[in-house]
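Missing here: one protein chain of the complex. Every other protein chain is in place.
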Amino acid sequence: MSQTITIDGQEIPYEEGQTIMDAAIAANIYIPHLCHNPEYEPHGSCKLCTVKVNGRNCSACTFPAMQGQDIINHSDDLEHDRKRITQMLFVEGNHFCPACEKTGNCQLQGIAYYLDMHDNHFPHFFANREMDASHPDILIDHNRCIFCNLCVRASQEKDHKNVFAISGRGINKCLIINSKSGKLKDSELDINDCAAHICPTGAILIKRTGYQVPIGQRTYDQHKIDEISLAKEHKHHD
Amino acid sequence: MQAFIQSVIDKYEASPVRLLPILRDIQAEYQHISGTTVEQLTTALNIPRTQIISVIEFYSFLHATPTGQYDLLISDSITDHMLGKQDLMAYFASQLKVTIGETRADGLVSLNNTSCSGMCDQGPAGLVNGHALTRLDRPRIDAIVALINQQVPLTQWPTEFFTVDDNIYLAGLLLKNPVTPGEALKARYQKGLAETLKEIEMSGLRGRGGAGFKTALKWRFCSEEAETERYVVCNADEGEPGTFKDRVLLNTYAHQVFEGMTLCASIIGAEQGFLYLRGEYLHLYNKLQNILLERREAGLLGHNILAQGLNFDIEIRLGCGAYICGEESALIESLEGKRGIPRNRPPYPVSQGFLNKPTVVNNVETFFAASKIAVTGGQWFASVGTEQSQGTKILSISGDCNKPGIYEYPFGTPIIQVLQDCGAADVLGIQIGGPSGTFIGQDEFQRTLAFEDLATGGSFIIFNQTRNILDIVKNFTHFFAHESCGFCTPCRVGTSLLKKQLDKIVDGYGSAGDVAALEELCQLVKNNSHCGLGQTAANPILSTLQRYPENYAQQLKDISYEPGFDLDASLETARRLAKRNDAGAHLAQVEDNQV
Partner (left out) sequence: MTDKLKVATTSLAGCFGCHMSLLDIDERMLELAQHIEFDRSPITDIEHCGPCDIGLIEGGVCNSENVHVLREFRKNCKVLVAVGACAINGGLPAMRNHIPLEDCLNEAYIDGLGVENAQIPSDPELPLLLDNVHPIHEIVKVDYYMPGCPPSGDVFWSFLTAIIAGQEPSLPYELVHFD
């Protein structure tokens, strides 16, 4: 008999070394997440994947699956908190969806739609953030960065370059570029790098590829993020 | 400049894990770490420049742009406020002709706030170029302003400006009976490893930082790890506002603390230890280095300790101004030359700590107590205190009392006893365990000091009836927003939102719905944050909302809703540019006939 955990009453198997998220994805169960991508080292910072494990809140993407865990993934309380956390990300940055090329394909938006979020609830920070369009092929709009750290990890783990890093403290946290000028054009980032394509929001965009798919026909216009996520990540697991 | 920086790099053997000491030395020499310096370091240390930049931007005492040659930081702890800090700060700024948070145009001086500097029993306090200043008052500020304007080197300033007193008013089991250097180690080798660990187990000693994990268990877990390269870390990053007992222990009982670390090393099998000393205690640095030297000369540290074949040494690392580094895994990150971001757990430091090797991290007081237990035995210690909290606890008492200072009590002591001893009268309430702890009111003074009742890392701040609850909560809430490391969403955004929402109410812009929104936000931050900082950041609000709802209610307006900012003030720029001041150029905060 293999080892099992229970998520929302459903008993699923897991393997030694798997996180709760790994086991869930393998069993085709969606746990909301933004900073997690199975291809990279788990980070555990967005906290959308918070689940109740034997009554205690844990991040599913970093917490190891252990025999007999009784896990709640969907409850009114958890969904409420996830919506509020998503709203925090919306008020922290400057997310003007109508003016963003990523709209409809944006995972932050996809999560918001999935959680039936209609408003931002909190007062806005209207943070003063920069845009870096210096690179010939790639653009960074820091207004849309949610500090998921995926570009940092992709550049380190896949591209072996270290182009990005997280700096600052607290609410002054920021994404920085590894180049003498601090500009993207002087970094080693190349259009073929994984890091250039990993951004879940519209913070890192490829130039001259905009609006190829009309608004209204994009990913999350057609499908909920749980379907999209499982279709991609469950396959990756196999 | 390049030569100086190279000398610093050489001094620290171009070791990337020593990035913080390297940056500290450069900051001390040039008042900042320039872009050119970053480039030199990135090559010499062979680490990405982004790691260096991110460290500079993370720690409060490191800067990318120059501070003044005299960099003044004034402690912003509630205890400093109670001693008149706000007024003194304004006076300082006016006498120095400098704006708070800025460097004077001539580059000579800068003035800013800093989180609690650990001098709560002798404030208002501050730091000048990292050195502690105590008992600030107007005459002293006048003198300091003159010294700065005449550019007198710090070494020639009156020494009494830098006097730091122990103020031990009640010595108990441990403070009264210190061990002599070597005594604990000798006892340990007489008894043997297993027996010594058993004594510590029997003593019931639990971590004195506040969390209260059983010390013997932690040491045993670490010693049982497969990996044999292991480390001992003493957490002296005493950042919880209102706590200063570790400062006193290291000032007067450092031998016993180092002995406790060496004892631990002999049990878990470590060769290297670190004392992570908060940057605010720079004044202790040389003294502690000398004690380490003495111990090496006495055969109590270094190679073949007490001729028992034990090799162990201790390196002192100074922090750079980040409360979060008191969290053990953030502290380890900091020791490794990185930003202080708490790690995901598991794995815990006992299995993967410093450089991912098994590491014991204990509080100063824990090592201090362990030394004595090794000498006197576990039973002696366990016979004091309560069943679940054995032994004594050293308190740092500050705020409204006659004798602020250090007190050692057996666990189980009622709060009322403490209040009598330190001469506190007309008490409104006490913040126990610092901002991350609990606020208790008058009807709770029969409660006891104990892990099972009122746990504290040592902070004990007393407020009398003249104090305003909301001022206290505001100070604490701002503190957490300033110290959040920013790793996880709920704490990074949540602590800033808590600050906004609390300020809205305290500043008189709140309505009934705002208190409900505040409470909801508190729960959100508490339940979803990554580490103890976020999980406790809402405690000041939650514990006072529960006990003093009327204090919040008094601030509220009987309206359905009001903006959280000054509407009329946000028309000021437009008024000025349009040169208008007619009635239509103003906005009432609340509509006149709104109910």
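Per-chain residue numbering starts at 1, and chain names A and B are given in the order in which the chains are listed.
To be clear about the criterion, a residue touches a chain if its C-beta (ideal position, glycine included) is under 8 Å from a C-beta of that chain, and two chains touch if they have at least 3 such contacts.
Since the model is a prediction, treat every value here as computed from it, not as a measurement.
Asker: Among the chains included here, which ones are touched by the excluded chain in the whole complex?
Answerer: Across the whole assembly, the hidden chain touches A, B.
Asker: In the whole complex, not just what's shown, which of A:Glu16, A:Asp76 or A:Asp116 touches the removed chain?
Answerer: Only one listed residue reaches the unshown chain, and that is A:Asp116.
Asker: With the missing chain put back, one of A:Tyr14, A:Tyr30, A:Phe63 or A:Phe90 would touch it. Which one?
Answerer: Touches the omitted chain: A:Phe90.
Asker: What does the interface between chain A and the hidden chain look like in terms of residue numbers?
Answerer: Contacting residues on chain A, toward the hidden partner: 90, 94-100, 103-104, 109, 112-114, 116-121, 123-124, 126-129, 215, 221, 224.
Asker: Considering the entire assembly, which residues of chain B contact the chain that has been omitted?
Answerer: On the chain B side, contact with the omitted chain comes from 513, 560-561, 563-565, 567, 570-575, 577-580, 582, 584-585, 587, 591, 594.
We adopt the following convention: only the chains that are shown with their structure count from here on.
Asker: Measure off the straight-line distance from the CA centroid of chain A to the CA centroid of chain B, and report it in whole Å.
Answerer: Centre separation, chain A to chain B: 33 Å.
Asker: What residues of chain A sit close enough to touch chain B in their complex?
Answerer: These residues of chain A touch chain B: 42, 44-48, 50, 57, 59, 62, 64, 81, 84-85, 88-89, 91-92, 122-123, 125, 146-147, 162, 164-174, 176-178, 180.
Asker: Within their complex, state which residues of chain B touch chain A.
Answerer: 35, 39, 48-51, 53-54, 57-58, 322, 339, 344, 346, 481-490, 492-497, 500, 524, 527-530, 564
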